[in-house]
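Shown here is a partial selection of chains from the complex, left in place.
Chain naming follows the written order as A, B and C, and within any one chain the residues start at number 1.
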């Protein structure tokens, strides 16, 4: 039995650990594993590469993805999907394991319409916005990267008693912002899932200052409806009456060696994807919920909404007195 | 209502985040919070310190514990426990929240025999060997510290194709070793919970070399029954027929800024401890199991055995082909 | 003899190590040391604080400055300078050691016009643009912070073969950009000291791609005459014909624990500042040139231009083939 594996969409730390688990646990179970380079487009470009156990040596600690990734316009068309199905069959591939975000899960359902092979998704995105798993591969590393960056700003913030507005990733999800905000002792966390009241926040900051609060962090998800960090900063500076500094963390969130959680999660999910292939399952994404491996219909992963952790968000107010 | 908070036993990263949550959520809910310095001995020495919201500012990112910690011989005696009970009552303290490991939970049950105040424990130890929680505060940071150290050794290991034996913390638990080993792609993981067969491991290494494997990592918990790292290394060097290098990671595992997981976990547990106090609960430890806050009888936390994650350990063999 | 010490302007990692050296070496030599909080403004606000040996314990590894810093509008006026002189005399201060950048050195020369005390400057700025020292305190840490950030972007850059434009600090100096660029294997380094030819750079990138080059880094100092990173990126995207990603590193460059070089440099300079005070010197800045402690007239430090290292810049072309 021949299994293809690819990474698609934005890269996320831990993808390599997932690839390694797929390859090694696959080979251990007698499967043949083929790496597909450059994401879904790699199928169309026939960029296939036989994987042996050594081909994934010394990669578990590396960010990014050894298979490289990409976004494919061609695959979004029905022609592209049909062509991919033909190529996969032509290559004798029986199952495809794809690691990526919502877009990737969506693409897999399209592929299924034209291809009879087994299709398994793994959630790999720093945004943590895929339904069907508590955490996606890369989220923990991304948040820790952001935390490190904010901790570095502390020295300056403290030396000047400043207000810092930190923009983190998350176009449609405030998950990174929420965790960074709680973990860094933010005064306010602006997420797209809840309405943002700048006046209320400014008021809290002013009152906090009166109680002796020094520097202040505000964490904003890039997709917050109040605007981008620079725009929010201007309004906030006016409302608070003091200059608000902006820092857009950007790409550093994606990089670096994956953390314990991401390596372990990726390893578990990759190993279980092989189990699913062996069991003849298809059309599912493998995630982890409440510490248990869970299989969710691909359809659900991008149509159902992954909620932000409201219990955690509710702690912000008492914690920032 | 007046609540005492202390940290006891070895320090672990995230303790400060827990203290901060106890203090702020406590004050937010109208409680008076008193910090006790130097662990349980601090009660006996009457080292009490009024905590306000500002007293825990800018500590969430710091390892160690601002309350300092210690081990108390006096508290282990019945006289010490009675004296502590008297002092707590004398100070008008209604509840005590103690952050520590098994020893601390045990001590709390002793205190309960002589003191009518509410007693709440929080699991704070890098060893992750407390029953009643999936993870204890500090474990994730310790494992990530060890992973960073192993990643640093990779360059040298790879430059020489060497065998490295890495000893991590864990006198009675292999939890750190297991996670470090899986996350670093170890060839073997030696934990006190399972019998160690050096001959079998050596045999696998020799066979792996023949299949083209380069450098090799073996991770050992300090409490493994096969002996300490130096002793195991000697035997392994003989069995494999090549020199095995040893690295004892030691104290660096305990230190450094806590990770996302430890800060969030500590914050949640600290906030819930206050909830328990408000609800009049006592004699429990607050933990998190399968993503849910769980209260476990103090007695159970140190008498019941926290199992190592056997599903994870079972992945070692296929992953290290 | 009573010596005041302050930090002024932007904070830079290593300032605490310098403060520690001033305090301890001063006390060791029988001097009385007074910390001045909040920079030059702190003199005007009479924010003085007696320093003993313990007051600088456990700070050598911390970024920022325990004395806090600030920019003072009042001090820029002659009235402010006269008032500061009066206050320093009134407090019985015989010498002032100020750690900061060009602006601080300039301010010290103003103070000298009205105050007879001894005035010693130490170069503390991440920009490395102070004449009279090879490196200023904080530069090495800032560059290493930027290098870490770029290394984190490598994984993503490599996964996508992208062009990344990284903006680093340096309004009037390309020193940070130069070192980050050479240390990260940049394709181009844009500094204010040399004319920037975007067409030439674009041409090299296109030719490099043809020779099989993968991802590309371009490092830009914020003060480069070609514009800010976003503007340059737009032009570059057009010229190269592919999308150019931007990352503005910002405040993370300032933070974090100081490196070996900054701690050692700061310690040496701080200790030598005390030596200068004991020797009755005044009106100088203490720096290190070619491994030797050098005293430069304050006037020179901000009127003479610190050259960028042209030998290093000349290596860029052969290194990026």
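As a convention for this text, a residue touches a chain if its C-beta (ideal position, glycine included) is under 8 Å from a C-beta of that chain, and two chains touch if they have at least 3 such contacts.
Keep in mind the model is a prediction, meaning the values are calculated, not measured.
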In this structure file, how many copies does the full complex comprise, given 3 in place? 4
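Going forward, only the chains that are shown with their structure count from here on.
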Drawing the touching chains as a network, do you get a line, a ring, a star, a complete graph or other? line
Can you compute the centre-to-centre distance for chain B and chain C, using the mean CA position of each chain? Integer Å is fine. 40
When centres are defined as mean Cα positions, the distance from chain A to chain B in whole Å is 28
Inter-chain centre distance, chain A versus chain C - centres from mean C-alpha coordinates, in Å: 36
Which residue numbers or ranges of chain A touch two or more of the other chains? 151, 154, 158
Complex contacts: residues of chain C adjacent to chain A: 7, 10-11, 13, 62-65, 68-70, 145, 149, 151-156, 158-161, 164, 245-248, 250-252, 254-256
Sort out for me which residues of chain A touch chain B in the complex. 20-21, 24-25, 27-29, 53-54, 57-58, 60-61, 134, 140, 143-144, 147-148, 151, 154, 158, 179-180, 182-185, 211-214, 257, 259-261, 263-264, 267-268, 271, 289-292, 312, 315, 317-321
